[in-house]
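Let me begin by handing over the structure; questions about it come next.
Excluded from the complex is one protein chain; the other protein chains are retained at their positions.
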Amino acid sequence: MLEIHLILFFMIAAAIIAVEVKDLLSSIIAVGAVGIGLSMAFLVLKAPDLAIMQLVVEILSLIILIRATIRKDLPFSASGRWAFNTGATVVFFAVFLVCAYMALKGLRAFGDPLMRVSQAYLAEGPAKTRALNIVSAITSNFRVIDTLGEGVALFTAIIGILAVARKVGHKKKK
Amino acid sequence: MTIYLLCLALFSVGLYCVLRKRNIIKIIIGIGIMEYAVNLFFALIGYRAQGRSPIFAPDQAIRNMVDPLPQAVVLTSIVLGLSVTLMLVAVAIRIYERYGTFDITKITRLKG
Amino acid sequence: MGTNSEKGMGVIVKTVTKLTLGFILLYGIYITLSGHISPGGGFAGGVIIALSFVHVMLAFGKDAALKRLRPPGLRLVISGAALVFLAMAIIVPQGRVFDSEVIVPLCEAAIVGPGLFVIFVALVLLSKADKDSE
Partner (left out) sequence: MVPLFMVIPLAAAFIIALTAKLDERVHDACAVTGGFVIAALSIAVCALLGRSGAPGVMTYRIGSLPPPAGIALVIDGLSSFMLVTVNLVGFLVTLYATGYVKCYTDRWKFYSLFFLMLSGINGVLLASDIFNLYVFMEIAAIAAYFLVAFGTEAEELEASFKYAIMGSVASAFILLGIAFLYGATSTLNMADMARVLAASNPARVIQLVSVLFIMGFGLKAALVPFHAWLAYAHSSAPAPVSAMLSGVLIKVLGIYALSRIFFNVFGMDTAIMQILIVIGVLSMAVGAILAFGQSDIKRLFAYSTVSQIGYVAIGLGVATPLAVFGALFHLFNHSIFKSLLFLNAGAIERLRGTRELGKLSGILADEPVTGYATLVSALSISGIPPLGGFWSKAIIIFACIQAGRPALALIAALISILTLVYYFRSLSPVLFGPKAEMTAGARPTLAMNAAMAALAVLVAASAFALLPAIKEVLLNGAIAVLTNGTANNVPLGAIQ
């Protein structure tokens, strides 16, 4: 799986650029590149549903982020104890990655999933639902409550953003 | 194995951004990167070598499909991530309106 | 682009938008309805529908877009779809009474499409969002 490695290196590089570049617009574009890389990775991992989803969501969030932040100032200044804080963070990450490495040994090797529960989906999917796309069978029937949850989460975001966007929150006191 | 570690390195880049950056748009970007990494991790776990995407064709039998469950899970997780991002952007715009800055160290009307 | 959002863009963009709008909308609906046999599904289709609305708004300006897509109407669509969705999600276990593979994505697209457009209006035009979102 060379291609997935390459895509991941590309994503990490783009992510580092997004984090470190000074200009906010470039940063948002770089994060868009990470998202596109993710979409490609999903395609390589044989998840076309996810690739489509990631692509459209990425476009939407890019538009919104750019329109939201365009022509706003971005004062950058190095904080005190920069070296110490960064060092501490990096050490934390090193510990995290080492622990994760130990834990990863307990997982199965890449490309060889256990698929205990998923066998049931593959075996019964087309029979119990009318869907040939098993992912769609899962989201619209077997685990429909997840889909309800995502609908509700978006509904919450809609109502909430309408609420936060109110010009006047408190009524005038008289 | 290395592939999982690379994915977790991406997660760390996002976390670094959240912990160390002062611009709130950068912090939102960092959270987005963390979500990307976790979604990718899920998808990696479900991958099967030489597998096919989990879509049956009407007339042929397909044996070695990749695991469909992580894909369904990531589908939901992407939406949850989008909702959180939209929420953060909305509040960030209002904060800019009220404080006139994106610098988190200057947004301190609440004292700890 | 701030001032443009009032009047919209040039005549070329407007013409192209008129031509492509229908196709984008159709594609969104296609993605929604064919999610059970090919990649796609309700959310992706809904986002594409929302993007077609956004497209109109960027090209023709806020006022022209909001004349056709009024937020109160959108709110009714969103809440109604959410109610149907809720009923569907809870009733699904009782066998194959409904075609949940079609209705669930439709409900989702009906929440997502108008919903994301409303969010876009509210976020991008936050300063004027009050009367837009009623």
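As written, the chain order gives the labels A, B and C, with residue 1 at the start of each chain.
Definition applied: contacts are C-beta pairs under 8 Å (C-beta built on N, C-alpha and C of every residue); 3 or more make two chains touch, one makes a residue touch a chain.
Keep in mind that what you see is a predicted model, and the values were worked out from it rather than measured.
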Quick one: which shown chains sit in contact with the chain that's not drawn? A, B, C
Chain not shown: contacting residue from B:6, B:65 or B:87: B:87
Considering the entire assembly, which residues of chain A contact the chain that has been omitted? 99-100, 102-103, 105-108, 113-118, 120-121, 124, 128-129, 141-146, 149-150, 152-153, 155-157, 159-164, 166, 168-171, 173
Go through chain C and note every residue touching the omitted chain. 72, 75-76, 78-80, 82-83, 86, 89-90, 92-93, 95-96, 134
Need a quick check: the contact residues on chain B for the chain that isn't drawn. 11, 14-15, 18, 24, 27, 31, 34-35, 38, 41-42, 45, 67, 69-70, 73, 76-77, 80, 83-84, 87-88, 91-92, 94-95, 98-99, 107-110, 112
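Here, only the chains that are shown with their structure count from here on.
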Could you pull out the chain whose C-alpha mean position is farthest off from that of chain A? C
Which chain pair shares more contacting C-beta pairs: A-C, or B-C? A-C
If you average the CA atoms of chain A and of chain B, how many Å lie between those two points? 2
How many angstrom lie between the centres of chain A and chain C, each centre taken as the mean Cα position? 22
Between chain B and chain C, what's the gap in Å when you average each chain's C-alpha atoms? 23
Residues of chain B that touch two or more other chains sit at 53, 55, 75, 79, 86, 89-90, 93-94
Of all residues in chain C, the ones touching two or more other chains: 37-39, 41, 43, 119, 122-123, 126
Partner chain C, residues of chain B touching it in the complex: 53, 55, 75, 79, 86, 89-90, 93-94, 97
List the residues on chain A that touch chain C in their complex, please. 48-49, 51-53, 56-57, 59-60, 63-64, 67-68, 70-71, 128-133, 135-137, 139-141, 144-145, 147-148, 150-152, 154-155, 157-158, 161-162, 165-168
List of chain B residues in touch with chain A within their complex: 1-10, 12-17, 19-23, 25-26, 28-30, 32-33, 36, 39-40, 43-49, 51-58, 65-69, 71-76, 78-80, 82-83, 85-87, 89-94, 96, 101-103, 105
